[in-house]
Structure formats: C-alpha cells, structure tokens
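Quick one: the structure is below, questions incoming.
In this view, the complex is presented without one of its protein chains, the others remaining in place.
In this document, chain identifiers A, B and C correspond to the written order of the chains, with residue numbering beginning at 1 in each.
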Amino acid sequence: MDSNIKFSSGLHVFGNTLDRFVGGGYKEDKSLEELFESASKVKELSGVELIGGWHINEENVDRIKELKNKYNLEIVFIGPDLWTQKRWKNGSFASNDKKIRREAIEVLKKTMDIAAEVNCNLLDVWFAHDGYDYSFQADFIKAWELIIDGLKECADYRKDVNLGIEYKIKEPRTHLFIGTIGKTLLLLEKVNCDNVGVILDVGHSLYGYENMAESAALCKFFGDKLYHLHLNDNYRYWDDDMMVASVHIPEYLELIYWLKRISYKGWYSLDIFPYREDGIGAANECIALLKSLINTVNSFDNKEIEKIINEADGVKSYALIRKILFK
Amino acid sequence: MDSNIKFSSGLHVFGNTLDRFVGGGYKEDKSLEELFESASKVKELSGVELIGGWHINEENVDRIKELKNKYNLEIVFIGPDLWTQKRWKNGSFASNDKKIRREAIEVLKKTMDIAAEVNCNLLDVWFAHDGYDYSFQADFIKAWELIIDGLKECADYRKDVNLGIEYKIKEPRTHLFIGTIGKTLLLLEKVNCDNVGVILDVGHSLYGYENMAESAALCKFFGDKLYHLHLNDNYRYWDDDMMVASVHIPEYLELIYWLKRISYKGWYSLDIFPYREDGIGAANECIALLKSLINTVNSFDNKEIEKIINEADGVKSYALIRKILFK
Amino acid sequence: MDSNIKFSSGLHVFGNTLDRFVGGGYKEDKSLEELFESASKVKELSGVELIGGWHINEENVDRIKELKNKYNLEIVFIGPDLWTQKRWKNGSFASNDKKIRREAIEVLKKTMDIAAEVNCNLLDVWFAHDGYDYSFQADFIKAWELIIDGLKECADYRKDVNLGIEYKIKEPRTHLFIGTIGKTLLLLEKVNCDNVGVILDVGHSLYGYENMAESAALCKFFGDKLYHLHLNDNYRYWDDDMMVASVHIPEYLELIYWLKRISYKGWYSLDIFPYREDGIGAANECIALLKSLINTVNSFDNKEIEKIINEADGVKSYALIRKILFK
Partner (left out) sequence: MDSNIKFSSGLHVFGNTLDRFVGGGYKEDKSLEELFESASKVKELSGVELIGGWHINEENVDRIKELKNKYNLEIVFIGPDLWTQKRWKNGSFASNDKKIRREAIEVLKKTMDIAAEVNCNLLDVWFAHDGYDYSFQADFIKAWELIIDGLKECADYRKDVNLGIEYKIKEPRTHLFIGTIGKTLLLLEKVNCDNVGVILDVGHSLYGYENMAESAALCKFFGDKLYHLHLNDNYRYWDDDMMVASVHIPEYLELIYWLKRISYKGWYSLDIFPYREDGIGAANECIALLKSLINTVNSFDNKEIEKIINEADGVKSYALIRKILFK
C-alpha cells in the first residue's frame, strides 16, 4: 500500500449514538478522554475530527491539546457548531434572522481561531439546516447570496485555515441548499477564495445518485479543490453511514484509483455512524477493508486501468473489476 | 364531510423532537399533562395515540385515565415499548437472545392489559429493530418463525385487544423484516388470528414505492384487515413524516376515495414529526387540509369515479384529478 | 391567467411510443403531416418542438416550413440528432472516437442553420449518451474538457441561435455527465457564452431529487439562463414523463410562482410520453390543468406568498398550499 496514506476518523464514531426513536442512545455516553482513548486503540489511526458543540469549544481548547498529545492523534478538522443546537433549526449562514446569521459567522471565525490553536488547518463547513422542508418555505436566491457573502467574509478572516464545504442533499432538512457536487463547485466559483474547497463525503455523493469517483475527479478539474474525504457507505436512499465499502465495492475500487490519479494527498477519514456496533471494532474493520482495497488497486497495473477506461467498453470495464478482485 | 370521520394524533406530535444531530431536540420538553393539553387544543381532534416508554407505562395508568378524561380524549392505540430503549437494539420478537425475546412478548401482553384498562382496544405493533443493516447479519427464515410464533402467543393472550402490525421498510434498521404491505398480509395469513390486522402508515407505504390507496384496498381484500391509519407525507425516499398531503395530493384523493369504498371505519390519525414546527399548529393545518380533501372527494359523484377507474384510461384518470380539485 | 403564457409541445407527444419491451410501439405510426395536424388540434397550443432524426433533417426543411405555416405552429426548438441513432451509443461531444465527436459537432452546427431557416432560435442540446454505465468506464475530466470545448465552438458558430442545455441524471445511460442543475450551471460558467443556457425539464429535476422551483430560480441567479421549460411529472425514481402535475401539485404551484417571480418569458412546453394514451387528449388535459394551476396562483396575492416564504415556517408554507387550492 502507498505508505503515505493516513487514516483518521470522526471522534463521534467512538461515542454514543442516538436517533429520533432511541433518544437515550444505543450505547453508553463516553467522556472526552474516553473518546480519545478509544480512537488511540484503532490500529493505524493517526487523526481525529472534532465537532464543535460535541467535542470542542472555546473553554476546552487546552484540554484538547493535552488529549491529542497524550494519545498522539492529530486534529484533522473541526466542524464549527452550525448544527448541533436548536438555535440553528431554521438555518445558519442562510438564516432569515440576521442575528442568527451573524452568530453563525462568528462561530465559524472563532472555530478558525481554535483550529489554529490545536494545529489544525481545516474546518468542515456543513450547512446542515440551511435548506427547507416544504414548498414555499425558502427564497433560494437570497439563500445563495447569503451563503456566498458569509463564506467570503470567513475565508478572508484568516488565510491559514481552510474551509471545506461538505455538501449533502438532505437530512436533517428534506432539502439542503448546498446539496450536490455541482452546486458545491458552483459555489466555489462564486466565492473564489484560495482557502475554500470541498470535503467529499462519499456517502452523500452516493445517495445523491452521484458516482463518488466522478465527484472526486470534478473537484480536481475545478481547481484541485478536494480537501478531505469522508468514507462510509449506504444503500443509496439515505445517509446510512455504514461501514466502508460494505455495499459498494466496485465503486470504491474506482474511487481509490481516481484518488491516486488526481494525486489526492489528504486523509482517508471514517465518517460512519455505528448505531449498534462497537466503534473501535467498526473502525478497525473499516481500515482493514480499505487497506485490502487500496492494495488490490495499487498492485494492479494502473496503466492498464487507464487504457480500459479510455476504451469505454462496458464488458472490459466490468471484466476489470473481476481481475482486480480475483486476479 | 362524512360526519363520522374522527381525527386523532400521536401524542408525540406535541412534544420535543430530536434527531441524531440535535440530540437535545429542536424544541422544549413537555410534561405529560402539557402534551394532553396541547392535543386538546387542536380543533376536531378527539383521540390520541400513546407510546409505551414515552408516554405510558405500568406506573402511570391512573394518571393517563385522569388526563384522558380531563381533556376529553380517547386513547386510540398504545404502542408497546418494543423500540424506545437500547435493550431492543438487536430486535424484539425476532431477537436471537431468548431472554430479550421473552421480555418483548411480555411487554406486549402487559401493554394489552394496560390498553384494556384505559378503554383502548388496539396496540400498534411495530417491529422497529427486527431487521438488519449488513449482509450476513440475519437469518431471515428464523426471524419469520419467531415473529409468527410470538404474534400468535400474544393474540391468544386476550381477544379483546387487537394487534395492528405497522410495517415499515427501513429506519431505524436499513432493512426491517416486516417492511411492505405484501409481507404484512402474508404474515397475517400465517398468524391467522381474528385480532391481528394492519396499521397502515401511508408514509411508510409511499416511500416503499407503494400506492397508499392500493395498500389500503389490499387490506380489505385479504380479510378486511385495515385497523388504523397513520397519515403524513414524504418525498418517497425516507420517512420524512411531513404534514399530510404536503407533497402528494392526487394520491391522497385516491386514498380518501378508497377508504370510503372499502368502508373504513377507523380513525384518521396524524403521525407527523414536526421537527421545527409548532405541533398544535401543524396538527390544526393537517386536519384543515384533510377536511378540504375529504369534502372535495365526497362532493364529487363517486359513481363517476368508479366508472372512470373501470375505463383504465390515463387521460380520463388524470382529468378526474383536475375535475375533483377545480370543478 | 397571464395572457402572455404560450403553450407548446414536443411533436413526439402525438406519435407512436415504444419501449424496450414493445418495440413496435403502443400505438400506430403517424406521418409528419399527421403529427402537425394532431398538434394543431390541441387547444391553445401554438408551438412545437422538433427532434432531428425523428422529425427534421437537411432534406425536409421546406416541408417543415410548409407544415408549420399550414398548421400555424411555431417551431419552438429543434433537438439536434445527438441521440436517436446507434452511432452515438458511446457518446457524442464527449466521445473518445474523434471522428464521432467531430460528426456530433457538425450535426449541431448544421442544426443551428436549419433552425434559423425555420425561424427558430433555440436548440435543445441533450448529451444523452455522454456518460457511462459501469465503474471504470469513463474519464470524467476528459469528458468535461471535450464538452466545454465543443460547446464553445458551436456557440461561436453563429450567435443568433441559442443552445439550451437539457440536463438529465440518467437514461439512456445509468450516469450522464451533465446530470444536474448544479453541473449544468457550472458548465455554463466555464463555457461562458451569451447564447448558451438551460432547458429545464422539470421531470429530470424531480427525479434527480431537485426541487424544480429551486432549479428554475438558480438559473435566474446564475445569469438569467432559463431558456425553455419542459413540463411533465414522475414518481421521482425515473423519467416517467407523465402528464403535468399528475403527481406533484404543491411543487408545481411553487414552480409557477417562481417562474413569474423570475420573469420567465419562455414557453410552457409539454414533454410527456403518453405510452398508452391518446396524445391529443393528453396534451389538452395537461394544458387544462396547467391553466387551472396558473390561474390559482395568479389570483392569490403574490406579496402574501413572498411574505410567507420569508418567514420560513413550515406550518405557514403548508397552510399556503391549502389556501391557494381551496380558498
């Protein structure tokens, strides 16, 4: 395997998991230290993602530094808290409430400062509640204006921290404004800042009927904008956040090939939601399968893959999958 | 409107709502009395559904009686707690853990007793966690055997309380065993008890790519088994639990027509999840639209509808929708 | 109703319809004149769309002029034949075969000339076969380069004919490169020609999990690029090309409102596929329902709609639907 590949995980993978039916969660709550300790037990995991509001805030930055050093884990990104509290329920950057919108922008800037403090240069910007559920519930044009303006302001605030836009087509709203790879790259064209790019959650891509390899390649084409990668899987209708490649193996093989081809240098990060599963076990197994898939693709002649792609013949493309897996 | 139509609602419609991202909820928690009081404020609402574990348990039966009388609300059904706690995470009736399975059966029987005490003759049996998420995670045959046997045992326990099976294709598992109208009616054939029928959640039907009117009609055909109706709407990919007919008006018109045609006598019950909305306002508006739709269908010559159906001509069927709405 | 609204239809709506199972078609073939004659029988229809390869070619331009005059129908657009023949099966503008690609570009230019001859200033550019079916079957980056370059060349060829890009997420390939509103507007940013815009097929939008009103509004926001509108409906999983608003009435109301708000001046054009239905009857009924919906929206205070949209309150948005339909 390419020895440069680095694995990371959302810290939430090791915590309690809940849904709307089991509000108390399927597992037990864990302390912040227990979460770091759990992450440290995963073989080959060297980084973690933190969510503002769940794991990190202005008050516990020193504690985070301690834990990250104690457990020898990099902070891969921080997700500013634009979505864990009820105050964001009608939106953050695109909120019609000017006060809320201003708070959201300030939260993001503050999170940029915090990130720099913990030696992290990436935020995960997910506009989770910026969207709508019903017909006649949104002014689409105003929403885009507000998001573009807000992002520009934040990107200008400090240039040493990158903003990665994580698009998602639905959940927790039935419609999110920034929902597809196309819309996200379009947003980037308009924002036009060097430190704004894409965080590709391959599950979001899949259940938006995208091909994840294609979405990654388009990030390359439109300005080398793939900052970070969220890995998981689903059955294409919902963000099931299942373990990596548990459903879609051929598409994962294609993704792995393209990540290499576009010289992706970032993390291979787990963003799964192991509702009923042991988080450490799930993460270990995800990395184990990922490594098998990566090794398999790497050990296959990549020039041969390129040649087959250029022939655009379904039979040959399909045969390639078999050859990669069962050579 | 048919003056016999009775509207009810899940009590949860008036409470706090949460999802996996906003664990604290989008609103404030309410006391049990506040929930009943809220329900009582909805115009024309005369019944409520209670969920075991959320609203009712062995300890508070007297309190429930008090509240139902004080607020003049019938208890329409009780959902036995087979799904609100982490202990059910790997299943209830189909659990591989014999102890858990026995507990589930006993919870259901106990809930039958409680129902009788509060003058309610229907349980909502939803096998929420009886399913699986991954390949190689379930013994499908054993699961059906366990569910059939368990249901028979419960149905025999007391004949004065009906068991309504609420099927759902996914969530909270990616696959639920009892997921479609076909499987549910097949289950009923095997269980073969007079007091076991169907609770049709029209949203579950819709996002399982069923036509809700057809599913209702099949309940009639296979033994007049439609016990109760859950009304809501969604965008066909997920159980969005949106307000009634907010998306699918023609299909709602067809449903309303068929409910009349099959002589459905049960409740028209709201099972929406107003994550960000005022529950009372949402319920009031659902009933207002429902009444408009019911009146519209009823005021149209139903013989004419039957005639058009029998012609099976798309243009005529489509024209009918316009004529019903804009006559 | 706004007296400026003009209705048109694809000419294919009146012809035979086939699918992969019934290759001979569900109806009888019609001559070109019969197609025009059929169109002329639809009340309030004043324009037709022609498909190169099906209806128009270099040889029959004079005949088309005759028929359009005889039946008093405008030619609303011409779809260049990039997709009706087997030679395009592996793509047109993005074909790996240079000869095929060159042919495609020349077909498009030639169709621009033909359009000008029949007094039509719009082409419908649908890259139907430019996509892929299997993993490892496409070089996504090269495809975009080829499409951008080809479009620029064609747009420069003559400025008096507009090129409307009709995006579609799948069919006849499982994945089309230009599949979503986001990708289409991104393409326009790159092509950056005054005479290249969007043809919004609302069904394509719907079954790509877009909201059609939002897609229309985004065309406005990104340069007032909505050239033309294809109206139909579907059940969100496939391009069923059903009669207009036969499934999604609230979303159609919202679309109609937004078309007015963004000052859309183009045609309201039917692109349905009445497999088993009489084409004239289907078109008449589509226009009848459309007119009812348009009148209903127009007669409602549009300032009130704007106000409700700005409140972003689901209950109010939902109540608005009822008020518009049942005031």
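By our rule, contacts are C-beta pairs under 8 Å (C-beta built on N, C-alpha and C of every residue); 3 or more make two chains touch, one makes a residue touch a chain.
Model, not experiment: these values are computed from the prediction.
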Among C:F93, C:Y134, C:F222 or C:Y252, the residue in touch with the chain that has been omitted: C:Y134
Touching residues on subunit C - with respect to the absent chain: 17-27, 83-86, 89-90, 128, 133-135, 170-172, 174, 234-235, 237-238, 240, 242-243, 246, 273, 275-276
Contact footprint on subunit B, counting only the chain that is left out: 90-91, 96, 132-141, 144-145, 169-170, 175, 179-186, 189, 208-209, 211, 213-214, 217-218, 220-222, 250-251, 253-254, 257-258, 305, 308-314, 317-318, 320-321
Residues belonging to subunit A that touch the chain removed from view: 209, 235-237, 243, 246-251, 274, 276-278, 281-282, 285, 288-289, 292, 296, 313-315, 318-319, 321-322, 325-326
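Criterion: only the chains that are shown with their structure count from here on.
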Leader among chain pairs (count of C-beta contacts): A-C
Distance between chain centroids, defined by C-alpha means - subunit A, subunit C (Å): 34
Where subunit A touches two or more other chains, by residue: 90, 133-135, 170
